[in-house]
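Removed from the display is one protein chain of the complex; every other protein chain stays in position.
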Amino acid sequence: MNTNLILQNVLSPPVLFFFLGTIAVFVKSDLEIPAPLPKLFSLYLLLAIGFKGGLELEQSGFGGQVVPTVGTAILMSLLIPFLCFIILRLKLDVFNSAAIAAAYGSISAVTFITAESFLESQSIHFDGFMVAALALMESPAIIVGLLLVKLSSNKQRPNAKKIRWRAILHEAMLNGSVYLLLGSLIIGFLTAAHNPASVQKMEPFTGKLFYGAECFFLLDMGIVAAQRLPSLKRAGSFLIGFAIAMPLLNATIGVLVAKALDLGPGNALLFVVMCASASYLAVPAAMRMTVPEAKSSYYISTALGLTFPFNIVVGIPLYMGMVNTLFIGAS
Amino acid sequence: MNTNLILQNVLSPPVLFFFLGTIAVFVKSDLEIPAPLPKLFSLYLLLAIGFKGGLELEQSGFGGQVVPTVGTAILMSLLIPFLCFIILRLKLDVFNSAAIAAAYGSISAVTFITAESFLESQSIHFDGFMVAALALMESPAIIVGLLLVKLSSNKQRPNAKKIRWRAILHEAMLNGSVYLLLGSLIIGFLTAAHNPASVQKMEPFTGKLFYGAECFFLLDMGIVAAQRLPSLKRAGSFLIGFAIAMPLLNATIGVLVAKALDLGPGNALLFVVMCASASYLAVPAAMRMTVPEAKSSYYISTALGLTFPFNIVVGIPLYMGMVNTLFIGAS
Amino acid sequence: MNTNLILQNVLSPPVLFFFLGTIAVFVKSDLEIPAPLPKLFSLYLLLAIGFKGGLELEQSGFGGQVVPTVGTAILMSLLIPFLCFIILRLKLDVFNSAAIAAAYGSISAVTFITAESFLESQSIHFDGFMVAALALMESPAIIVGLLLVKLSSNKQRPNAKKIRWRAILHEAMLNGSVYLLLGSLIIGFLTAAHNPASVQKMEPFTGKLFYGAECFFLLDMGIVAAQRLPSLKRAGSFLIGFAIAMPLLNATIGVLVAKALDLGPGNALLFVVMCASASYLAVPAAMRMTVPEAKSSYYISTALGLTFPFNIVVGIPLYMGMVNTLFIGAS
Amino acid sequence: MKRLDLIFSERELVEMLKLLESAEVPGYTVMKHATGRGPERIVYEDMELTGFGSNAHVIVFCEQELLQRIKDNIQPLLNYYGGVAYVSDASPL
Amino acid sequence: MKRLDLIFSERELVEMLKLLESAEVPGYTVMKHATGRGPERIVYEDMELTGFGSNAHVIVFCEQELLQRIKDNIQPLLNYYGGVAYVSDASPL
Partner (left out) sequence: MKRLDLIFSERELVEMLKLLESAEVPGYTVMKHATGRGPERIVYEDMELTGFGSNAHVIVFCEQELLQRIKDNIQPLLNYYGGVAYVSDASPL
């Protein structure tokens, strides 16, 4: 059954275009999507999922599962980095461990979007408030990453770079991606509440166009991810193993927590995907500032070069299988 | 009632995204829409309103109010600069006064677009030929700006830079924005007349997508406008006052003229908005060539940093209120 | 009748926007579509026609005319360069002749797209498998170009640059445009076969948007083509004549072959357009590598500055007229 | 040999290149989308949007002898619109 | 006169320009979207997408005397985040 889900996922346009991008790199085609075009798609996707999430949040209101789910999601983004840190410290120094841990505590919006498309293709319902969880899970792990450095490394940082909390909180909270996602969510909410006629007028842009734009963007993400692989290889087998095993572990925890929260299967999958995915949008910028001692190629390449493709291709259907098994087995 | 209109305007997606952009600058988020992506949206919007205007112009023909309205609009763009110049000369030298005066005589296409969206959200009818007025109001003020310099400054320009009329007329008439707007208008017209089947095929691009693209562009305009504010502050309180008071004055004149022309309320609003808005697309390039002595930060920042946001946020609904009062009071 | 077809073609939005671009250059407007925005549209168009072609190929299957047509198309792309080479050698050296011959053996995707739009506007049916022919006709001519150099120039290349077959085959087959077109075709095919629900979700992006995006891109192509004209003038009247006469000759051959293949009028036009058009996407990059002795301004400018506009404006309707005459005359 | 760095508004690029050609430079390289500040003006990135234009950075490698001719050609343009020109030593690798 | 070339991450651009201004440079030119490799890091083009930022290349033409002041101002920033600064001779055309 899982194999079937994986096959269905692999034969969907977004994943196929992702493959097209990665293969382009492996066969050394000169296909490239020059900067800043990928940024256009990334800004568009954040704006569109934010806006649509806001619309649906206004419909559903803040009752029911909204607050517990979002709260638990934030909690997960605070706890997962500790778990990652402990594992990473087996082989890596404090700085690199903290930076990678922060990336895995945070989320990947594109993985989330792909999971949504997967759910839609399976006609499984999910709620708009999950986007709120997504937006709010992006930053907390950054703070934890910093805390980890501060707690573990006092002596290791001789000419102690004074930690500039203000600057880092600012970076974490007002990072462009987080800001646009949250801002669009609020705009969607306000529009649905006060200006319902406009919702219809936004639909062709934020709704209809979305799937195709996602495919185009994943073509680029395929190229980018594949270009990252060599530097991951240089980073060694421990990190390669980590980039596959950690999402699986986080997903397992996520499934159990989702079950405890009594989420529906759609929301459960999104919750799991947020636990299992790692950030390459908000975290790198913050880590560069906070922990310049960490190698950027480590935390960008693990998240982008391996964990991201893994989640997109096999992770999402696998986690869906886990959700199905646990949820149907129990009910 | 005006407050209500303002509130409705402020809670529409375009204005909300504009706010999102400005706030990003004030809270120092690193959200940015890298060049040349804003240019993509600006070209697209010009192409789309031109094309749609052309379609409707073909439907309506050149009879009725078309010629008087367009003619008066051009007249306004010739007269307003004189008025502005007199006021500006109270504090500024000839060169800066002429350059700013030219900007306020010309128009802002994005303000016009936002006014159209406002009218649509209020279900108020307006005509396609207003776009023709828009296209034709962009350039004349540039010529007036140059005339003002020539008439007032002969002695102040010792190593008299010989005015190159040819070059400047060229710049004024064939500026990329003017050219694209007018060209798309003509193409829209020709298409509607000779190739009606194609109109339908353009609709998803020029029609359906428009509102969302407008929102995306206004997000960027919010960033740009907010970044301009500091240099406006440096320019002093006279210019800050001017950037708010002048649109109000021009709008008042515009309302009266619109009334005299007996325009419907939709066309009247668009007419007023053209009088009240200031150019930051066609005029700066021309002024740089014509009056290199003028400080570009003055004429770009007043138009872009203050008049534009003012019109977008409170101007449009305010002018609508004025139109409603005068037109309903009179009928 | 042909004049009528030409007029109808000239008054369609894509051609009108193409004119708008060329005129902008002639009147020295500063309208420009800054890089990499044209690349966005070019990638989009390749992705979209590839995907749509794949969908239709899945529907039609590989039976009937598919294999003979595609096979003959490839054959044409191998033979046409020989013909061109013989003619070009009258005036040019081996290197330039081979490079230009390769360009004319290959195809122009944008000309193909414009021909499709023309057929749609005339409500003439054509088949998705023609896109497969398009994708497969792009590269073979490159190999022939190289062969021509190798066969004719051994003595003329004293410090014989060893021909690196591997590198050139790689360049020919895995050029970004060819790769994206073929890849999207395969993805379209797989999606139609295994994931029909997704087809609907791609439609707004790959289908509805297409016509407008094509117009926008042709606006840029108009600018680019017109900018190329001066360097074509410098290349002399032989090449100018070649750039008009060769497409006509190739089209005539194409019409006869299409008739022999018994294609329907829609497919016949597309077949003819592929014969008559010249590549400026895949070939230049390959020729630079293979024949650095050839002047790039020759092979880019003939294909882009003259043959492309000629085909877009008068070629397509002219070839349609030829198809109509021959096919109706015979049946 | 010498290396000449010219920085000025991209709106004068076409004219500047014509002037360089008429001074018979052996070649040039153009990089657009530069921003900056000079004695009078600040050039922001958004000026490309407003049509005002950002800066172009042009590099010319040429013989010392050519410099005077180039200077005579381009000085009026730089004087009218602003822009800077600096010379350094350079030699082929 | 001197020509100063600064290459560093574009994320520090705003701060760097402030430091240059406070050293009272007569002007500067900024070119973004540079990539490269230094002793420690490789900067790829896709880093602009991930928010990590690619490099900025800043050129300052100024008098020799100013260099020490500039150095004092910007050294801490370059030390913390990386980046290089090189000086060459230059003279106005």
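A few remarks follow.
Lettered A, B, C, D and E in written order, each chain numbered from 1.
Keep in mind that, in the parts below, a contact is a pair of C-beta atoms (placed from the backbone, for glycine too) under 8 Å apart; a residue touches a chain by one contact, two chains touch by 3 or more.
Computed from a prediction, not measured in an experiment: that's the story for all the values here.
Listed here are the chain C residues that touch the chain not shown: 35-36, 38-39, 42, 161, 175-177, 224, 227, 231, 280-282, 284-285, 288-289, 292, 295-297, 300, 304.
Panel shows chain D; residues 1, 3, 26-33, 59, 61, 88-93 of it touch the chain omitted from the view. Residues 4-5, 7, 31, 33-39, 55, 57, 67, 70-71, 84-89 are the ones on chain E that touch the missing chain.
The criterion applied here is as follows: only the chains that are shown with their structure count from here on.
The chains in contact with chain A and with chain C alike are B. Set against the C-alpha centre of chain C, every other chain centre is closer than that of E.
The chain pair A-B and the chain pair B-D differ in C-beta contact count, and the higher one is A-B. Each chain gets a centre from the mean of its Cα atoms; for chain A and chain D, those two points are 45 Å apart. Each chain gets a centre from the mean of its Cα atoms; for chain A and chain B, those two points are 41 Å apart. Looking at chain B, residues 30, 34-36, 39-40, 175-176, 204, 208-209, 285 sit in touch with two or more other chains.
Shown for chain E are the residues in touch with two or more other chains, namely 11, 33, 48, 51.
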